[in-house]
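To start, the structure under review is shown below, and the notes come after it.
A single protein chain has been removed from this complex, and every other one stays in its place.
== subunit A ==
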Amino acid sequence: MLTLDRKLHRDLWRLKGQALAIAVVIAGGVMTLILAVTTLEALTGSRDRFYASHHFAEVFADVKRAPAGLMPRLQGIEGVNRIESRVRAAVRLAVPGFADPVRGLLVSIPDGRQPTLNRLKLLAGALPASGRDDQVVVSDAFAEAHDLAPGDTLEAIIDGRQTRLRLSGIALSPEHLYQAAPTDLMPDYRRYAVMWMNERALANAYDMEGAFNSLTLTLQAGARQEDVIDALDLTLARYGGTGAQTRHDQQSHRFLEEELAQQRLMAGVLPAIFLSVSAFLLNVVMGRIIQTQREQLAVLKAFGYRDRELARHYALLAGAIVLAGWALGVTLGAWAASGMAGLYREYFRFPEMVFRVPAWALALSLGVVVLAALAGTWQAVWRAVSRPPAEAMRPPAPARFRQGWLERALPAALLGHEGRIILRNLARHPAKAGLSVAGIALSCGLLMVGAYQLDAVEAMLDQQYRQVLRMDVELTFIDATPARAVGELRHQPGVMAVEPWRRVPATLIHGHREVRTSLLGLEPMPRLRQLLDADGHARGLPEEGLTLTRHLAGELEARIGDTLEVAIMEGQRRRVDLPLVALVDEPLGTGAYLRRESLNALMGEGPAISGAWLLVDSQRMSELNAALWTMPGVAAIGLLAEAERGIRDYLDETLMMVALIFVTVAGSIAFGVVYNNARIAFAERAREMATLQVLGYTRAEVSRILLGEIALLTLVAIPLGWAIGIAFARLLNQAFSSDLYRIPLVFTPQAFGIAAGGVLGASLLVGLLVVRRLGRLDRIRVLKAVE
């Protein structure tokens, strides 16, 4: 089969332009799969390794204050393996040379040694020495953000008392891989620190001698999580337990899970879309390339080549192209994945991140593209070989040209000769034209999805930070505080408006559905933290009953008018029934709202508040910071502008990268499709165009026919592509909606523009390439050769 194989090499070389375009289409599909899967495996693998090696706990419980003597009883609970008590304290910090308020969390560790659970990975320095009450280990992200080293000092306010802390070391903890402040969505390493301190020292500073306020534990093999949690809750209730949680509700783990869930979706949905689009295009394009080799196939058949020898020949042709595309896709995917690694390293503080392309992803992607290529090739080869060779060599029967309805509908003068030729060519092969349009429309749709992602996230953030969260500063008090503190806050420098709030941890129960969240008590018509209805208008809180975000109501399967059981996890720990009276639409988080007076009444307390939101004159921000620093009851000061910047920076980096990859891949696919369409159209029309030129048509006039066809197909495909893009976006939107955020379904004119511009650009580029080729067309040879 030597000579036939040589023909294979020559054909591949001759088709190099088209082959490359097809390879790019395939590479695009393969790349998204490899990228998503590799990233996912790296994140999951790194996390699991770290969890295992540093004994990440499985159940977590917070209490107001429980005596250390309770521990033997807790250890005795059936199913508990290892259990450890500790003290956790919210603190305020001042970093020398940094004006903004910094929030911190102090966690106790046994004097001078590692805890049993949630062990620290020390990156620098050492644990606090036994007996020292001023030494702390700080989280590495915070240390890095402020360029801190062991030996440096920080000012801290613990339980209203100012203390100087000295860094003994820098560490990572499996409990705080994702270091965001409790109410924040995104980590802000400059303004939030996690620190570890000797237990005796922290208990002393936080008034917790002989007591603890936090528990972590692991379970025995085969133990039922729910049973252990029930037993814990029962025992801890009288000590102010707020309900034990599994990893599922642990902040760092949960954020990681959300991110991994997104990655899992990415690894499922996007490559599926891209791979199926590229498989479809491959199928179409290979089919048409073989169609153009119909005559050669017939000659080989005439000389006695068997169908299977010919099928093998074309399968190899397709195989070589596919393999090249696949290799390109794997390379690009692995390269992009290592780029993503750098980004994720910033947000997930894994001690190590190992990037390896999983073998199954290689096999899967190879299998999909090879099958697609074979399917396309097989069909076309079969069509070509199944006809008697004499028939295949004969010029095809003169096609039945007709005046189409479109042509009849348009005035003849408007169409001209060229227009008529274009319309009739397309009408003659409606299926072929349809496939071309479908191919272009699909890539247009992919471009649209890429653009949509950016717009949607932008819209989501705008809604959250312009309409929902309108405060500048969020103050959290150490304990519930009388509402008269509002008056004091109003007189602080730069404060223009104050709105108090009360937050209470609670579990909402509806039927067999249960969600752990907190009740947020607000003013009747909150202004600094608005509640939005479905149309985006601010609304007030009904006098009675609960208002939930639409997402939370969906989780609970509750509708307006339903009664929810509310188990309050603070104070008298009452269980009450509250009607669901209204729904609000918020893109981020899961909120449950009611009037603050109602919440105070439920708690059996006077007008108490947990914190306040402030609107501040930005000129006087530092003055206010200084004043707040000296207020003893304040546990945390959050700056909204900084939180927003954090989330925007993160999304800009990660989403921009993803969207950029998306748009590049979709753009390449668009180019691949249009280019192959044009090249094949060119091959099919070479004779016709040479004839026209011989008859005296100029090159420009002849070009118009070919370009007109490309342009017409592209223009028809664009609206279709928009529709496909909207459908894909809907799909993504539903898949990506989570507790953390819901991306709105918004389409900006830019998204439509990018999608249309992408395919138009690809068409234009292709048009130029084709016109250049037309100039090189050897008219005499084309005319003399048999059609």
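By our rule, contacts are C-beta pairs under 8 Å (C-beta built on N, C-alpha and C of every residue); 3 or more make two chains touch, one makes a residue touch a chain; residues count from 1.
FYI, contacts and distances are computed from a predicted model.
According to its UniProt record, the chain left out of view corresponds to "ABC transporter ATP-binding protein" among "4Fe-4S dicluster domain-containing protein", "ABC transporter ATP-binding protein", "Spore germination protein" or "Electron transfer flavoprotein alpha subunit apoprotein". Only one residue in the set A:E295, A:E623, A:D652 or A:E688 touches the chain that does not appear here, and it is A:E295.
Across the entire complex, the residue among A:Y239, A:Y305, A:W629 or A:Y650 in touch with the chain not shown is A:Y305.
Touching the chain that is not shown, out of A:D11, A:E199, A:E474 or A:E586: A:D11 (per the contact rule at the top).
Contact between subunit A and the absent chain runs through residues 1-4, 6-7, 10-11, 14, 295-296, 299-307, 309, 388-391, 393, 397-400, 781, 784-786.
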